[in-house]
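With one protein chain held back, the other chains of the complex are shown just where they sit.
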Amino acid sequence: MPEATTQAATTAPGDARPRLPGGAPLARSPIRQPPPTAVVGHWEVSRRHTNAALRLADLSALAKVVLRAAPESEAAGALGVPFGAARRVNVVATRPAPQLVVGSGPDEWTVLGPVDTQAEIDAALLALPGEHPRSVVDLTHGRALVRLTGAAAPAVLATICAIDLRERSTPNGKALRSLVAGVATDLVRDDVEGTCSYLLHVERSSGQYLYDTLMEAGATAGIDAAGLPEKEI
Amino acid sequence: MRPVARRATPTSGRLGPRPGEVIDRARPLRFTFDGRPYLAYEGDTIVSALLAAGESVFSRSFKYHRPRGVLSATFFDPNCTVQVGEEPNVRGAHRRVRNGDVVSAQNVWPSLRYDVKAANQAVGRFLSAGFYYKTFIKPEPLWPAYQQVLKRFAAGGVVGADDPHGYYDHRYAHVDVVVAGGGPAGIAAALGAAEAGAAVLLVEEEPHLGGHLRYGGPEALRLLGELRQELADAKGIEVLTDSVATGRYDGNWIAVHQRSVPGATERLVKVRAGALVVAAGLIERPYVFAGNDLPGVMLSTAAARLVNLYAVRPGTRAVVLSANAEGDAVAALLAAAGVEVAATLDARRAETVVAARGHGHLSSVETSQGRVVEADLLVTATGWTAPTSLLNMAGVRPTYDEAAARFVVGAEPSPGVFATGGLVGDASPEGLVAHGRAVGARAAAAAGCGKGAVLPELSPGPHPALFRSTTHGFVDYSEDVSSKDVFQAAAEGYDSPELAKRYTTATMGPSQGKLELVNFLGVLAEATGRSIGELGTTTWRPPYAPVSLGALAGRPHEPVRYSPIQPYHEAMGAKPLVAAQWIRPDHYGDPDAEVRRVREAVGLIDVTPLGKLLLVGKDTPALLNQLYVNKWSALRVGAVRYGVMCAEDGVVFDDGVCGRLGEDRYLMSTTSSGAGAVWEWVERWLQTAGRHLDVYVTPLTTAYASINVAGPASRTLLSRLVEGVDLAPEAFPYMAVREGSVAGVERCVLWRIGFTGELSYELHVPAGYGLFVWESLLDAGSDLGVGPFGIEAQRIMRLEKGHLIVGQDTDGLTQALGAGLDWLVKLDKADFVGKPELVWQANREDYDRLVALVPTDERTVPPEASQLLGIDGDIVGRITSSRHSPTLRHPICLARLAHHLATPGTVVRIHLPDGRDVPARVAETLAAYDSEGVKLRA
Amino acid sequence: MAEPAATFLAEAVHHQWTAFPELSNLCYVHGRPAGSPAATVTVPVRPERAELRVWEGIEMVKVGRAQVWRRTSGAAAPHRYSAASLVRHGLTHEPWPRVWRQVPLRPAYDAVIVGAGIHGLATAYHLAKDHGITKVAVVDRGYVGGGNSGRNTAIVRSNYLTPEGVRFYDRSVKLYEALSAELNFNVMFEQRGHLTLAHNDSSLRTMVWRAEVNKLVGVDSSVIGPEEIKRLVPYLDTSTETRYPILGALYHPPGGTIRHDAVNWGYARAADALGVEIHQGVEVLAISTTGDRVRGVVTSAGEIATPIVVNCTAGHASLLCDMVGVSTPVVTHPLQAAVTEPVKAFLSAVVVSGSLHVYVSQTDRGELVFGASTDPYASYSTRGSLEFTEELASHVLALMPGISKIRLLRQWAGLCDMTPDFSPIMGITPVEGFLLDVGWGTYGFKAGPASGEAMATLVATGKTPELIAAFDLARFAEGRLVGEKGAASVGH
Partner (left out) sequence: MIQIPCPYCGLRNANEFASTGEVKPRPDVATATPAVWRAYLYDHRNPEGLVTEGWYHRAGCRKFLVVERHTQTNEIRSARPAGVAS
């Protein structure tokens, strides 16, 4: 599959939503995209730029594939990421950059990759060694994924999440699932260039709620909406 | 009823600068009290500013409407509760004046000065404890009228229906040690814990740390300065002032109420702490004697606070009753501040106050020596109450120390819970600091930081047991309960603390016994001839201090869920339907027209909330056999089957379909409301009895946008957009599943099923493409008359078709055979969930049946839940679903009906909510529309 | 007397009667009695003089020049509570008699009732009054009304779902209506109306269902719309744009609130007066049996012989059943409640929201009393939780957004013995003489008078009254659950 490319979308008269040339299918995040938007791969995404010290970006367009297998299975061993951790692993050998493998459950791994790479990840997970039963499910469309970045991120998150976010309990590379503002949420501490950053994902239909709640929680800390960062694509 | 005279010469006023004052004389503020303007300085409380201006009455009491002034000058002062703007019950002796505050007195009518309800004082002797219970007994019809009058006596402030909801915040915190109380012992405990490496949260109720050091002498201020410097240099201590630890719950889960926060009205901090140190200090106890509630009678700590913190002179000529060094010091302080100390009564030498006299304000004091001393200030220092609330919440039972005349606790009363300061014992400030520091270190050690420290000795010193003088006076100011009431309660047999408390309401008012409890116990002990130790005490419940509903609630967090097609529904102005967390389109303006569109052409409905579970693994049929009442072993790839799940009691729990997508891949659907519960049910079986099964379950409910395309033209419409699937009836028959692409979107699942009774296809498309596919379908089918339909149209059509809705046409006791599912239940399976109950049900006759009813009067659509009546008027069933059928043009109903009547052709009586009865006939089949199922198989 | 007299007086002086039609009804419309008063009491209180004049059926209090008149029912008997007795005691300082006696435990009783809450006390009262059985001991390890009877939110109603439930609770409401006179103790029953809000279709359907069954059984209930709801409770947010829109409500005018302590004390005082003994601080340690028959009770104050033990406990029902090996379907969950500081009256009706798990009423003192559903896991702890108050507050504010500044003053918890079908367990057990009046879940207080009456009949006659036949223990083993299950998880 080719690298996802960014293209300008056209907008039909009287319709604020972009369309792709030739009526090709256009995928949308469950979260409203702050303008300006563009189409990346098959997805309509925001390309908003912000210099705010605390920012929230919608990453729902990223590929997300879930592997279920016994923790003692060969496949699990091949991934090498235990429950509760998140590491970059080259699951898809042909990709230039590794994918983020999240140990999201005792027998569950969530692999996050660039836009439109779910089929490759899917195939790579099915091809992991071993005969143990396993289940590989593409949840790209089933999850809303956002990234909250900034030094104030732990304090903002602490207004809506009961988890101990201090360094000694939730260091970079830690993954867990808990309640965030009343919704079961996967939380991954994944710092960006030394700045504290969290990935949060929930089942898709709660995405807008999660996004709105984080924006409100961060309001006094000066949060701003960011577009899909180039390096995530 | 006499008005309180405005005094020509105010007894109180502002003093010159004091070394520890907390007011900023350079920053004057303006506010009004009962409509009159007043000046304050930044840092003044409402009450200190009013006292400085010569006012001395701030409220009227609850029952007798007696004028009341300052008593303790703290948050818990029962006499200083005022309304500030829209905020009721503000503690005027604690709340700092803000510029422009509009303050008014509460519980006065028509005004603070002239309060007609004060007539109650004249007949006070009849308003004894429990007087409510002894009168108004007859005649009963008049009790409500009496009650309306009583309600006018409610003591609180005012709230408005449309008062704005402030911005209330919540925050979680995780620390090693919480220290509740920022006096010398509390500050030292925080320092001791931090030195051991602990993360500490130090919480102080007042705006400044220091406790009693703040209003002590020069030595106290010097020590406070040192402690503050040490705090400033320490690492790992977060200090919250004007904040109070309101509750300690299981697992050292501690609620801290921040009363002033930048950017928010208030904030609730929910803290998980390794250890809790309670350093709440001591609360000074009032003394009970006649007239002890007159304005001008106050506690020694109140006088010290007023003079030293706010530079307010509390009176001009004082009598001091002292039983301790603190009281002696206040006598000296008053004299130094220019108050004439007319008499000092030493309670340690059995000198006491017999009565305080005055009209609206203290004017003279009668002493035990028989003297009557003119005075406008009476200061009492008769002992202390240990506010052990947080410790009580941790299950600690303080013991009563007779010699010290107060309750005490040890320094380590419970695992993870510590106490220091006055709660534990008496010492010099330095002694309290030493103890606090050691307790802090030990608390840190309990939380895993450091090695602890050796605990210095701290125990309470002796103190005279002073509760009541020789006269009766108020025990509970906010409830207007006198010592006489307590005596009477005891005499009547309400002689345990709990019964006497409930009977007299003592300690049940806004200060919850902080000031009153020990006096109440002391008086009850006197009345019953027992000691306080024998009586025991009542339990202090959370919260330690009252918390606003806004702060408890925080910002509203009510999760809502939307389908990917929601932008379309909104654009079309669909009427929203709230279904649990989902917001769904009920209809788009005309549900009947939506029905006709589906019956005659083709319609689309967004059914995304339908639960969808992907089951992967070779043992999936075994799992399905266990969870569903029917059989699954023979399901071919590409086939779909309807299934019903029961709980172990045989009660119908959920229904849906399950299709076999591939060799080891199955997609199960559930009801929208049951999506979460069925997922858990499946997981539960797979993790317990079914651990050996090779099945993984993954919820895909919102991974797919689900669109049902229904109507005779649905195949034509789909044929224009679907690729990779042969839509011919033979190739893709009813109850089949296929995978293919729709409008160019790959990996879609298509089931040929439907709830409406028409030829229909349920499309599950990757959710991000949901809106795209929906709009593509509308575009492609415009010539076919395609349009959307909502939940209401679907409900009508499923009812025409006789499909049940679990939870509506069944209830919490409906077992499968009572839901018309006899044909589905396979009792010859070895096991399935709920099987034994269904076997037994099959051997009975007496359960209600699900039937279709047709009212014979075609104009009457019986409301759902209308009852069905038998010949003798008894209830024999009820309507569970009812609509007018736009297709059949008559009402159609489903009903639960007693078995003996549930035969086709029987006529039953429907009792309508408007009182009319209409007959209805039991139909042959549940389906009123296409009962043969020809259309959906087309 | 004096409080209302003074109240009437104060209001009257200020408003010259006319502003208070309910007062003028009280005072003037009935006219003045003929002849001179049967009694006149003068109270020399400065600066005024208060005087009570009593005629047959009417009395008057005069303070200064103002007068307050009220109808009464005849002359006051000695040690009967009345306005006149209140004045007499106020004047003479004559001590009030004890409400119940303190007597030593006897070696044998005709029946021992475990639990001095409303159920146990009402059972004892009716045993003595209706059946003349007075050799009865009510034992309690705590104090009178110290369990759930003093911890509930004092709401009384009969708008249940099943005919058997409605009939039973309706009997209780009827008894409550007459209880003040029956016990000569004002229990302050105020039938202020009870509203159960519906926020979605299915709950609205359940409200219609309840209303229809209620009406057919003769209980006043109906479903009303948002406008009528707003009229009854102006502080409710009835706009349609809320997360929990108010679509309608089940309105039950006879429902209301009562003073729970007064009910307990009133029953205790009346039962005591009939000869029943109340033993506080006496804990049941064991129940002795011979074969399958009850023989006696071992208590912390000694052994008692008795052929009948009635289990009237709440929160500990199954522990007592364990003593005789009777297995029950009871699970004990804490039920929490809370009260706020007082504010001026703004809420007349009792408001319940099942979907939001909250109910609220305002006391005469101005406090808001809140309750919710039971805690989500079984426990015998009454320590309470913070999350209860958080959820409570957010749900109350979702209904009444204007009251965020009111402060919560106190929270507490009781223990509820929950049953699988939200209905009680009453009647006989496999152990002869061991009777159950348990499993009341969150409904026990409302049921007190009717269950006392029915249990007394069962004890006295050995026959289960028809009113409680549906609530037998055997229904679980026989698969005959009562249909209250699913009415609503919160229905106070």
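Every chain is named by a letter (A, B and C) in the order it is written, and numbering of its residues begins at 1.
Keep this in mind: a contact is a pair of C-beta atoms (placed from the backbone, for glycine too) under 8 Å apart; a residue touches a chain by one contact, two chains touch by 3 or more.
Just so it is clear, the model here is predicted, and its values are computed rather than measured.
Touch, as defined at the top, links the missing chain to these shown chains in the whole complex: A, B, C.
Among the residues C:318, C:336, C:411 or C:442, only C:318 touches the chain that is left out of the figure. Residue B:831 is the one among B:233, B:831 or B:914 that touches the chain missing from this view. Touching the missing chain, out of C:87, C:223 or C:330, is residue C:330. Taking the complete complex into account, B:250 is the one of B:86, B:250 or B:328 that touches the chain left out.
Among B:30, B:222, B:618 or B:684, the one in contact with the hidden chain is B:684.
In the full complex, chain C contacts the hidden chain through residues 316, 318-319, 327-332, 376-381, 385-387, 420, 476-479. Residues touching the missing chain, restricted to chain B, are 249-251, 253, 272, 395, 648-649, 680, 683-684, 687-689, 691, 830-831, 835-837, 840 (touch as defined at the top).
Taking the complete complex into account, residues 83-84, 105-106, 162, 176-179, 184-185 of chain A touch the chain not shown.
The rule is short, and it goes like this: only the chains that are shown with their structure count from here on.
Spacing of chain A relative to chain B, judged by their CA centroids, is 34 angstrom.
Among the residues of chain B, those touching two or more other chains are numbered 270, 557-558, 560. For chain B in complex with chain A, the touching residues are 169-174, 199, 263-264, 270, 272, 555, 557-564, 567, 581-582, 608-609, 614, 616-618, 694, 696, 698-704, 743-745, 747, 766-769, 771-773, 776.
Touching chain C in their complex are the following residues of chain B: 1-2, 63, 86-89, 110, 116-120, 122-128, 131-140, 142-163, 165-166, 168, 247, 249-250, 253, 255, 268, 270, 393, 395, 488, 491-494, 496, 498-499, 502-503, 510, 512, 541-543, 546-554, 556-558, 560, 577-579, 807-808, 811-813, 837, 840, 863-867, 869, 873, 875, 878, 911, 913.
Residue ranges on chain A touching chain B, taken from their complex, read 17, 23-30, 42-43, 60-61, 66, 68, 133-135, 137-143, 158-166, 169, 181-183, 203-206, 208-209, 213, 216-217, 220.
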